[in-house]
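All protein chains but one are shown in place.
The first chain written gets the first letter, and so on, giving A and B; residue counts start at 1 in each chain.
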Amino acid sequence: MATDNGDPLIEVRGVSKYFDQTVGVTDRILRRDPQPVRAVENVSLTIDRGDIIGIAGESGCGKTTLGNMLVKLYPPTEGEIIFDGQRLSEMSRSDEREFRKRVQMIFQDPFESLNPRMTVLDSVAEPLKINDMGETYQQRRDRAIEVLNDVGLSPAEQFLDQYPGELSGGERQRVAIARALVVDPDFIVADEPVSMLDVSIRASVLNLMRDLQDEYDLTYLFVSHDLALIRYMTDETGIMYLGDIVEYGDTTQIVENPQHPYTEALFDAVPVVDPQHERRRANVAGEIPSPRNPPSGCKFHPRCPEVIPPDSWTGDQDAYRRFVMFQSGLEEREIGPGSLEGLEVDLESDEAVRMILERELALDVPQEHRLDDESPEAGVEVDRLSLPPEATETLRGAARDALQENYEAALDRFGEEYRSICASEHPGFRTAAGRQTACHLYDGQPDESLTTATSSADD
Amino acid sequence: MATEESEFTWFDAVKDRWSHRYERFQRGWGRFTNHRMGTVGLLILVFFSLWALFPEVFAPHSPQWKAYLGPTGEGRMTLEQVESLPHPPAFGDPFFAPLGTTDGGTGVMTLMVYGAKTALYIGFAAGALSSLVGVPLGLISGFYGDTWIDETIQRIADVVYSLPFLPLVIVLVAVRGITTTNIILAIVLRSWINNCIIIRGETLSLKEHAYVDSAKVAGASDTRIVFRHILPHVLPLSFVYLAQDAAFAILTQASLAYLGLADFTAYSWGLMLQNIQARGYIFDAFWWLIPPGLAITLVAAAFYFIGFSMEDVANPQRTQE
Partner (left out) sequence: MSLLEINDLSVRYRIQDGPDVRAVEDVNFTVEPGETFGLVGESGCGKTTLGKSLLALLDDNGYVESGEVWYDGVLPRWADANGEPKLEVIESDNYPVREDGMMDLTELDVSDMRQVRWREIALIPQGSMNALNPVYKVGDQIVEAIRIHEPGTSEKEAHNRARDLLERVGIERDRADDYAHEFSGGMKQRAVIALAMACDPAMVIADEPTTALDVIIQDRVLDAIKDMQDEFDAAMLIISHDISVMSETCDRLGVMYGGRLMETGTDEEIFLNPSNPYTLGLQNSFPTVQEEQDRLLSIPGTPPDLSQPADQCRFAPRCPFASGECFNDHPPLFSVEEGEYGRQWEADPEESHTSACYRVDEIEELRNKATQEQTWQQITETH
């Protein structure tokens, strides 16, 4: 059944997953469209046999959901996943059984992923039973012993009758790995496999997984938020943000020379053990927005330090960034009279407008990325920003409206002229520095999708 | 690879698989007996079970025995004798009736012993049936939560729940006749719902555990997941509710009997209460009144005690054995 030609093992084509698309009664009455959680949006990638791929990102970026779809825990809402030439959505029962033997998953929490009432032997032998591998009890037991020894739990016999509660975290995770290996799979998805283990144990489990790759001829997909782990274990990585893959390519390259501003921020933010190293902190403001209502265009643009001003913008990029931030703050209804709560000022006065602008145009980022006398509580002086006069007027007017909580009017002031391409268009993949990046900064580069169609799968 | 045991006999295999389960049972048992309540409950049940199983051994007379008339109950009593009934406890003179007699001359103790069977039968049967219906439905409902399957089952449960109990029993009995079995059915019709809902709740939360996902990824069918992964966790809880249902059934049957809806051909404690009430001796014959009420209470309580202790045994806070 295995195709041993150069075809990729796994192809992900335009896969999206939306959760919670149901429309409640209230929404129906109010005629609101459902706002599903857009966990994964239009993701494509290719995995070849023998690869070790990483998917990295912060919480809510969709990496776990993607991993779950790859092991067919639930189907994608849109798009297609193709495993070894076969579409997951078109598998017959027997195809699916084969699939289950070839694709396995290791979960994050080693205690949760093992049934506490089943012994180690039960848990490890279960996949064999389910897949009719190993006819007799004896055969299954032997295979379990073999696999337990392979994962370093020796002598295996002594572990067979133990319950998960009697094992340490590291041992439990090894049992989970053994269970994944017992059916001799081709592809394993590991979702945060060591994040719940002690630091000194992690290395042993990671090394184990590496060693096993040769022995079992495995292909891995690591899902993790731990960038150091990604660097250590993977050859290629995809960085995800709010359901999109924003950058994809060789791991070392991505770490050392990130192209996408989000990737750059991500790696900037990782603390470094070397005490003499002066690390540059991440230059990103705000929080991750809700996946139910992601920003338009490039999802990262409201927080992006390098958001692209349109040609008509006569000020500098830093000012534009703040401009965009202000606008997005209005959209989220975060800017308003509440920002001046407790400070005694007349909400209708110019004073109030000035105060709100000062506060809301200030960047909530580490000191090194701010202007000299800028601070979260004192704000930033509007005059010090290089804003075009029309923009300043727009901001003043909008601030005034916001103080009256008249958000519609406030947002109306922001016409099309100062709209960035980052807000209006979703960036596709461009090739930059040998990698795929979804960012308008590289608009001049050739457009390339990640699934270059070489497979024989029909369309 | 281990080379010591290349020959693994069938017996060894079975022993291997069941030995740790037996150990677990033993540990659970140990904890159960640590609770005085549960042990007391168990003892009470054992006691009454003996009565139910071997009535001839424990009852002082056969059911046909009548005061003054002897074991066959034939013959007629004198006016004087009749007026002495119901007779308070007598220990030899003029006859042996440790708990006295009813107004008809039957020994109360005898009736008590023979009535035990009905009580326990109802308790166990109703409890078991309730669980047999409620638990699977609860599992299915929970596992397929928020789908039409779940909705359907829950709607049915809602409808049945809203039916008033007593009229339901009366209707059932009117249609099918007054037998103990029918009474049991009526009771079960009501009590399965509780089981179902509780188990459904447990299942809903259990199925979110990562080991369920693991099993899915390994290829387990839904049935397998439900019975192999979820049921074992739910079982201890279901025993607790079984015990409660049993207690409920006994009390209900006694109440129904008191109201006159009982199988008159079987001896039961509830019936005894009904009789004493109907014949007007409530305030006059405490030896006839108290034992059945006491026994009903004790058995119901026994079931509750057991359930209570089992809840502790089943309590998931025991993580390390």
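Odds and ends about this structure:
In the analysis below, a residue touches a chain if its C-beta (ideal position, glycine included) is under 8 Å from a C-beta of that chain, and two chains touch if they have at least 3 such contacts.
Quick caveat: nothing in here was measured; it's all calculated off a predicted structure.
Judged over the whole assembly, touch between the missing chain and the shown ones holds for A. Among A:D198, A:D235, A:E393 or A:E425, the one in contact with the hidden chain is A:D198.
In the complete complex, the hidden chain is touched by one of A:R97, A:H225, A:R354 or A:H426, namely A:H225. Note that of A:D350, A:D364 or A:E425, the residue touching the chain absent from this view is A:D364. Hidden from this view is one chain, which touches chain A at 58-59, 168, 170, 198-204, 206-207, 225-229, 231-232, 252, 255, 265-277, 279, 281-282, 284, 287-288, 334, 336-343, 359, 364-367, 376-377.
The rule is simple: only the chains that are shown with their structure count from here on.
By the touch criterion given at the top, residues 68, 71-73, 96-97, 100-101, 103-105, 107-109, 112-117, 119, 126-127, 130-131, 137-138, 141-142, 145-146, 149, 155-157, 161, 163, 165-166, 176, 179, 183 of chain A touch chain B in their complex. Interface residues of chain B facing chain A in the complex, by the touch rule stated above, are 1-2, 8, 13, 17, 19-20, 209-211, 213-221, 224, 228-229, 232-233, 319-321.
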